[in-house]
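Step one of this worksheet: look at the structure below.
As you look at this complex, bear in mind that one protein chain is not there, while each of the others sits in place.
Every chain is named by a letter (A and B) in the order it is written, and numbering of its residues begins at 1.
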Amino acid sequence: MLQDRRVPFRASGYNPQTYGAISLLTLIATIALWQLAASQGWISTQFASSPEAILQSLRNLYASGELWEHLSASLQRLAIGWVIGTITGIIFGLLLGLFSIARSSGMALVSALFPIPKIALVPLFIIWFGIGEGSKIVTLVFGVFFPTVINTVAGVDAVPRGLIRMGQSFGLRPLSIVAKIVLPGALPSIFAGFRITTATAIVLLVAAEMIGAEHGIGAFVLQAGNLYATDDLLAGIVVLSLLGLCVSFVVGQLERVLLRWR
Amino acid sequence: MSDVALDALERRGIGLSVCAVSHAYRGLKALEGIDIEIPPGEVTVVVGPSGCGKSTLLGILGGLVAQEAGEVVLHGDPGADCLNPLTYVFQDFALLPWRSVAGNVSLVLEDHAMDKAARAARVAEVLALTGLTEFADAWPRQLSGGMRQRVGIARALAVRPAVLLMDEPLSALDAQTRDLLLDEFAALIARTGVTTVYVTHNLPEAVRLGHSIVVLGRRPGRVREIIRIDMPLAERRPDDTALMAIEQRLWALLRDDAAEAARELA
Partner (left out) sequence: MHITRRGVLATSLAAASAPLIGRPARATGMKLRLGLLHTLSPAPFYMAQARGYFEKHGTPVEFVFFDAAQPIAAAAVAGDIDVGVTALTGGFFSLAGRGTLKVIGGGLHEQKGFQLTALVVSKAAFAAGLTNAGKLGGHSFGITQYGSSFHYMLGRIADQGGFDLHSVTLRPLQQIGNMVAAVKTGQVDATMIIASVAKPMADAGEVHIIGWVGDLVPYQITALFAPSRTIDSRMSDLKGFCDAYRQGVADYRRAFLEPKRIAADTDAAIADIRKFIFASDPDGPQKIREGIGWYDDGAALDVADVRAQLAWFAQQGMVKGDIDPEAIIDTRFLPTR
């Protein structure tokens, strides 16, 4: 039996979008609910601070100048460690991506060393690089280096061979081919790595500052934990989380500028 | 196509001799005993069934594939201003997506001693020649296929080539764009007189551009026949009966091989 009916649309769904307003609202609602639960006594604030108390703790930290003292120490470590890890990682990644011998030996090493937990190596780093900044920065460098190498190699592999052949066919110098074709071609993948390595660096910061650090957000969080200063502990966590947000925003903006050709 | 600065691309008189060239990929014979004379200032079209080794031959001509046997010899002086005697135009355009149109052209000049102003002038000149002036700052992704291949041509012309090596430069384009661009190629080649080797599957293209048409046979690729067409490019019309006859003859030569090629695994 045939009947006339309108053809139904069948291709809805499976296409999630991100609405900024909803994301923000969710965050705000969660915090508001938390505060409400705390001030109404639904949850005990004895060992779980209220957002208000955390904010107050942040304010005190800011007013006393401690916040900046810790933040600047951490930012310096993060910046130095991340930059060194990233630059060496990209250079190694390019070598591994371009040369057979480097790839054969390097990839084996990277695969063997990448999965080891860097936190477990902190005590060794202290013996090798001292208790000061050296071991902290090396911890970060180590954590950043391997993902960068792996992403750079993947990026180099993803550069269309045709573009490299084009460069060769026009007689471009090897260095120009690397700088103008291979590196920019690998950049999207390298940037994808940045998202991972910046987060890794922040995670490792706490481990790196566990030993021998007087200042630093990681050291501060540990110290607050040792003293069961719950407000301070959570305030430190909030700072770390905001730091993560800021860094990911900066990476996103950088990506937008450098990869605007996409 | 613009008339600017065409005189800069004057006839260069470079020819190529292909002598007993053979090539195999891991034991698979692709080309065997190829002897072709590519005369200066002419368009040599290479046709043949899929997989007969056309791209391989072009690669050997431009030094991108190391042949197993035989040699390719370049005759004549490319001239002092020639920056890259053997220059390719690619089927897939091979443009850097992270460089603008002007940047893609400029890329191939940057390794040469040339001051900034001279380079900018050269870029502007070839963009004008290919009608791309107003797209100089566009990203490749913003361009249509036809415009992208114009960038490919502009880039090739920027280095003042002695020989243009074109591997199916129009095959990625739609039929209408292809016809338009084909006429532009013909005009450009006629005016500049640059020696050209042009690989194609498309027989109308072959008779439109070729001074001589090299027909390769199926694997291993051997020269089956070389057909000459002496009519000047500027006079060739699609409905010209003589050209249509040649096209028929080419098709007759290729049909059996093509049918067989179509039956086999790619």
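One rule holds for everything that comes next: contacts are C-beta pairs under 8 Å (C-beta built on N, C-alpha and C of every residue); 3 or more make two chains touch, one makes a residue touch a chain.
Computed from a predicted model, the values in this text were never measured in an experiment.
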Contacts of the unshown chain among the visible ones are A
Pick from A:213, A:234 or A:247: which residue touches the chain that isn't shown? A:213
Which one touches the absent chain: A:38, A:58, A:71 or A:126? A:126
With the missing chain put back, one of A:74, A:152 or A:223 would touch it. Which one? A:223
Using the touch rule from the top, list residues of subunit A that touch the missing partner. 46-47, 123, 126-127, 130-132, 210-214, 219, 222-223, 226-229, 231-232
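Quick note on the criterion: only the chains that are shown with their structure count from here on.
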Taking each chain's centre as the mean of its CA atoms, subunit A sits from subunit B at a distance in Å of 48
In their complex, what parts of subunit B are in touch with subunit A? 62-64, 83-84, 86-88, 90, 92, 94, 96-99, 107-108, 110-111, 139, 141, 155, 159
Show which residues of subunit A lie in contact with subunit B when the two form their complex. 160, 162-163, 165-173, 176, 180-181, 184-185, 187, 259, 261-262
